[in-house]
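Quick one: this structure, given as structure tokens, is what I'll be asking you about.
A protein chain is absent from this complex, but the other protein chains hold their places.
Every chain is named by a letter (A, B and C) in the order it is written, and numbering of its residues begins at 1.
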Amino acid sequence: MPKKIRLGILGGGGDSLIGVLHRVASFINDNYEIVGAVFNPNHEDSLAFAREIDIPTNRIYKDFDTLVEEELKLPEDERIQVCSIQTPNFLHFPMAKKLLENGFHVICEKPMTMNYEEAKILQETHKKSGKVFALTHTYTGYPMVRQMREMIKAGELGKIHKVDARYYQGWINPIIHDKEKRSSVWRLDPKKAGISSCMGDIGVHAFNMVEYTTGLKVRSLLCDFNYLYEDNQMDVDGTVLIRMGDHVKGVIRSSQVATGEENGLAIAIYGEKGGLRWEQENPNFLYRLSDTEPIQVYKPGHAYNSELSLEGTKLPPGHPEGIFDAMANIYKGAAKAIRGEKYNDGEFPTMEDGLRGMNFIENTVASHKKGNVWVNMD
Amino acid sequence: MPKKIRLGILGGGGDSLIGVLHRVASFINDNYEIVGAVFNPNHEDSLAFAREIDIPTNRIYKDFDTLVEEELKLPEDERIQVCSIQTPNFLHFPMAKKLLENGFHVICEKPMTMNYEEAKILQETHKKSGKVFALTHTYTGYPMVRQMREMIKAGELGKIHKVDARYYQGWINPIIHDKEKRSSVWRLDPKKAGISSCMGDIGVHAFNMVEYTTGLKVRSLLCDFNYLYEDNQMDVDGTVLIRMGDHVKGVIRSSQVATGEENGLAIAIYGEKGGLRWEQENPNFLYRLSDTEPIQVYKPGHAYNSELSLEGTKLPPGHPEGIFDAMANIYKGAAKAIRGEKYNDGEFPTMEDGLRGMNFIENTVASHKKGNVWVNMD
Amino acid sequence: MPKKIRLGILGGGGDSLIGVLHRVASFINDNYEIVGAVFNPNHEDSLAFAREIDIPTNRIYKDFDTLVEEELKLPEDERIQVCSIQTPNFLHFPMAKKLLENGFHVICEKPMTMNYEEAKILQETHKKSGKVFALTHTYTGYPMVRQMREMIKAGELGKIHKVDARYYQGWINPIIHDKEKRSSVWRLDPKKAGISSCMGDIGVHAFNMVEYTTGLKVRSLLCDFNYLYEDNQMDVDGTVLIRMGDHVKGVIRSSQVATGEENGLAIAIYGEKGGLRWEQENPNFLYRLSDTEPIQVYKPGHAYNSELSLEGTKLPPGHPEGIFDAMANIYKGAAKAIRGEKYNDGEFPTMEDGLRGMNFIENTVASHKKGNVWVNMD
Partner (left out) sequence: MPKKIRLGILGGGGDSLIGVLHRVASFINDNYEIVGAVFNPNHEDSLAFAREIDIPTNRIYKDFDTLVEEELKLPEDERIQVCSIQTPNFLHFPMAKKLLENGFHVICEKPMTMNYEEAKILQETHKKSGKVFALTHTYTGYPMVRQMREMIKAGELGKIHKVDARYYQGWINPIIHDKEKRSSVWRLDPKKAGISSCMGDIGVHAFNMVEYTTGLKVRSLLCDFNYLYEDNQMDVDGTVLIRMGDHVKGVIRSSQVATGEENGLAIAIYGEKGGLRWEQENPNFLYRLSDTEPIQVYKPGHAYNSELSLEGTKLPPGHPEGIFDAMANIYKGAAKAIRGEKYNDGEFPTMEDGLRGMNFIENTVASHKKGNVWVNMD
């Protein structure tokens, strides 16, 4: 009998986007229940946020160490089983390490650590712990990305010889071109953000996709960064030549100054027998290319997909998964109304819409049956 | 202080797709908590499903009437506030009516009722009740559909003169062409499914979109159905000519035999000053047409969108809302691992991925700083 | 041994777009040579245009009747073999009739005649003549439209049951909404333009495509026009329900007030075993839909296409046929330079571009061979 997993949250309070994303994701498949948290360094803020999202406040702790200490006092079948780390980057390593050492499973936002040295230490801790460690390279959760992996694994492209991944955003553009802003924002301060901005934040996703989909490892790389200004020390753009084996070459391109690009992650893989292309902004379309056959467009949920891909779809073909959010918006509007809050006209369909609909359906039948004549709506 | 709304579920148990959709949607914005349900006509099945998704079983009732009776005995601040009706169509009307009469808010799947007569009765009940009634015309929850509505309301297209909506699916194709199947499936039995198949199930969505986005009402219509076979009495395809005002005309097209179409809902609205086009299978792209200017592509989450549209987005531009599902898939994989269940390789990123990532980032910095030379990965 | 066909032109002088289109088309496959013409009702204008496009003026006649009379005096192996009729609509019928009666082949712009009565008469004349009569329903010349036809003919969709064609333009929008303009333009004057504007001009193309691709005939139809204003008597928008056989139904939609649409011709055909979709604004992509397989995208020039389709491609896959025009633009720029006329910078690539290119290629080789190091361009 499945029982919801007891989840603890570290960070992700208030308006945090990453907080929303993790919380929603934890609900979607009925697997997790949030039982404890440190949403915010300020305990009052943490408690307020817990009340806002209606989570019991008795296990909202004042800090991370207290959370670990207090949870360990609880009987094992009440204790937090897994913590989701959504804090600023420099806390990922110490938190993950302590959690694993104390027998908790860990779900961790990327970057996993501040540097490779820490990563190797954490790997050791993890090995000893026997616990689950999941890193949220979110894009590998897309059904069609999983389908790419499985098709390549099954040899459908033959030997891979060429790889091209891109992650282009433009959001740092208004900051980088403003001398004032670029010298003050924490993202461009190596002391706060680590050794890399663009490559560390998004290039690494493209890198992960390349290894995830091909099953190959990058053996060596050559990189060129662009800092754009002499007084800036952090990469806001970078291109990486990669080699993944004998005569298997490729390129990873990432940018935060690709003006107007939003979240332009894309990947193309070419092998002896075929090619595959996928773009994050149209995640339900996977293009399979061939020398001799028409292009094939794979979409989620069809029986022709692999088990791994089908594992990641909940709805029938043609429903972009965003439909959950469309439906959630209807529920949100209804919630406002139920609570007696102000809401905009158009936030959810009403009785009136139902009435119109039934009138419409009946009239279509009447028009048709009478020999395709005009019928007036009420 | 927001408090989660106490939600009751009617239907939607087991593998029900509509059940998943409603349940996920209710979680997404932290607004609802499921406190009671009749998931299934069979009480044992209802209880089993409650255990499966880990909901307390004490308020899983044996039938709908018992639910109403028992809940009314509870103090008002514990009682179900709103019921979500996800049962077969013929139950929508009696359930909604009784719920409203007993002071419950209602969220109801479409069709609202089996016919227009019932719809008018329900409207009366609703008016007297003073309760919220929300019908889940899901597509109106999409941010870009809401944006259409607001742009048209603001007069950006000028006077509307032409409307074109389409809802094409092909799923009934393998059924309708099989004599055996088409005479046995409940969807094509007028006694079970109501007076219309295609128009009642999907055409009505297209109709709703037309009225929702334009703010205009269909005044009269002329319809032609296609039954495909003499021995079939239910429409599997239909085209409706519509008139929405003086010289405002349009067409609604719907089909369940548009072979290979998945969930092809699309809408185009044209007015004196411009046009708007939207398709459900690429829901984040809204095209604005003009006689004299370049086409403009609106996307969710940007400040240029209306308040109603922005109300419906949770993430920054470029993240298709489906990303929640991608993240949810990562959480799902981790849940399997935490529970010690079998999972496929590739279901969630691991420590190894984190390690590779840090190695990658450090090496890109090293390559660049050494003058763009090749650096080996570990 | 092929010899170019001697072509006469009627109409199409000056800035006429249809004139350009026919003239270029006649050149493209080295089949035709223009030897005579009446470009314009005014003989001086006709002569001036002939000089402008550098065609010998000795067979530029003062009017159509003179052309027929004089050409008949020439020996048969010098005489015009075929005339291309590009005049205003009301002249199509009398010219075509007289040409056929006098032993000329005819290429004729649409509409073929002003009404069905004339069309039937012309059919009789044509039968007696034994000459070729080609009507320029241009869109049937696209390789992928031909491919649709052949795939359907070969039974790849099974029995067709549903057809949907659209031809949406928005160009009449600024005219129709201006009282002054809509009462003066010849297009909206039934005396000059015939009985229909939108349906006669573009709806008929959509109709032709439906019959061309399916091989089926429309048996009956039901139509609704929109005139938009009481003082306008010509359709600027219309929707037609069609029946093409027992249980084969469809819709043809056409509009000149679909604001912002340019030349939006599109067609979708659905049968028991599959569907096909094509759009004129992306003419090289033909989508084949199936209930169970990934979508297939057919493109021109591949060996998997039919003979009829391949007959219509001159270049290898991936070169949109528009590349002829791109190359023609280079030639046009060079022509200006050769003639010593003024031209814009950027109209054709120069020596300087060639030099840069060679420098680039050599440097890429040098950089690679030296171990992927930076090399400066000259």
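Going forward, a contact is a pair of C-beta atoms (placed from the backbone, for glycine too) under 8 Å apart; a residue touches a chain by one contact, two chains touch by 3 or more.
Quick caveat, the model's predicted, so the values are computed rather than measured.
A.B. asks: Among the chains in view, which touch the chain not shown?
C.D. replies: If we consider the entire complex, the absent chain touches A, B, C.
A.B. asks: Of A:Leu241, A:Val297, A:Leu310 or A:Met377, which sits in contact with the chain we cannot see?
C.D. replies: Answering carefully, the residue with contact to the hidden chain is A:Leu241.
A.B. asks: For the chain left out of this view, which of C:Glu156, C:Asp189 or C:Glu347 touches it?
C.D. replies: C:Glu347
A.B. asks: Among A:Gly274, A:Pro300 or A:Pro317, which residue is in contact with the omitted chain in the full complex?
C.D. replies: A:Gly274
A.B. asks: Mind pulling the chain B residues that touch the left-out chain?
C.D. replies: Chain B touches the missing chain through residues 222, 241, 288, 292-299, 302-304, 372.
A.B. asks: Mind listing the chain A residues that contact the chain we can't see here?
C.D. replies: Within chain A, the residues that touch the unshown chain are 157, 161-162, 164, 170-171, 173-174, 177, 222, 224, 226-229, 237, 239, 241, 247, 249-251, 253, 255, 257-261, 268, 270-275, 288-291, 295, 372-374.
The working rule: only the chains that are shown with their structure count from here on.
A.B. asks: Looking at contacts between chains, which pair has the highest count of C-beta pairs?
C.D. replies: A-B
A.B. asks: Using mean CA coordinates as chain centres, what's the chain A-chain B distance in Å?
C.D. replies: Roughly 22 Å, centre to centre.
A.B. asks: Could you state the distance in Å from the CA-based centre of chain A to that of chain C?
C.D. replies: Chain centres of chain A and chain C, defined by C-alpha means, are spaced 48 Å apart.
A.B. asks: Between chain B and chain C, what is the gap in Å from one C-alpha centre to the other?
C.D. replies: 42
A.B. asks: Would you pick out the residues of chain B that each touch at least 2 other chains?
C.D. replies: Expected reply: 171, 222, 224, 261, 372, 374.
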